[in-house]
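Structure first, commentary second.
One chain of protein is taken out of this complex; the other chains stay put.
On to subunit A.
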Amino acid sequence: MFFIKELSHTILLHPSYFGPRMLQHLETKLYTDVEGTCVGAFGYIIAVVSILDIGKGMVLPNTGQAEFITRYRAIVFKPFKGEVVDGQVTQLSKMGFYAECGPLTVFVSSQLIHPGLKFDSNSNPPSFASDEQIIEKGTSVRLKIVGARVDATEIFAIGTIKEDHLGVV
């Protein structure tokens, strides 16, 4: 699920940047620091929408660097257990397939694919196929997230399509 969320980020600014273009520099620094990163608790930070407060800028003793605590609003993506999402299949093997739901990669094990769908390694491209459905690279699938492991820099999710109303869309 995509959210719009208020977050904060601390920037340490070297004294050589103190000057007329400091604000611009702080903005670009914020963008490059946070966009595209994955924070454990908040999920993927996709893009900063607006900066609410760039911070006061306290000069720290010893180093002379200034500390800005900026508050900004960003689009974040965080998957939840039990959530149903659409995704696009990127990779298949007899173990299952990987689907991409935005920044998140979800693995669907062959155990969690309907038994009617059989892996066909001779087809080109390789696919899971039954009489009515076929899943190959590029297919859009609807899947349910059954578990997610949240690391400091990445999220790994496991999905299932072995339930009603899930599968090829």
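Just so it is clear, a residue touches a chain if its C-beta (ideal position, glycine included) is under 8 Å from a C-beta of that chain, and two chains touch if they have at least 3 such contacts; residues count from 1.
Everything below uses one rule, namely that contacts and distances are computed from a predicted model.
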Complex member absent from the view - protein name from UniProt, among "2-oxoisovalerate dehydrogenase subunit alpha", "RNA polymerase Rpb4/RPC9 core domain-containing protein", "SERTA domain containing 3" or "Mitochondrial ATP synthase epsilon chain-domain-containing protein": "RNA polymerase Rpb4/RPC9 core domain-containing protein"
Residue among A:Y44, A:Y72 or A:Y98 touching the omitted chain: A:Y44
Residues in subunit A touching the chain absent from view: 1-5, 31-32, 35-38, 41-42, 44-47, 49, 75, 77-78, 80-86, 88, 100-103, 140, 142, 144-145, 148, 150, 163-166
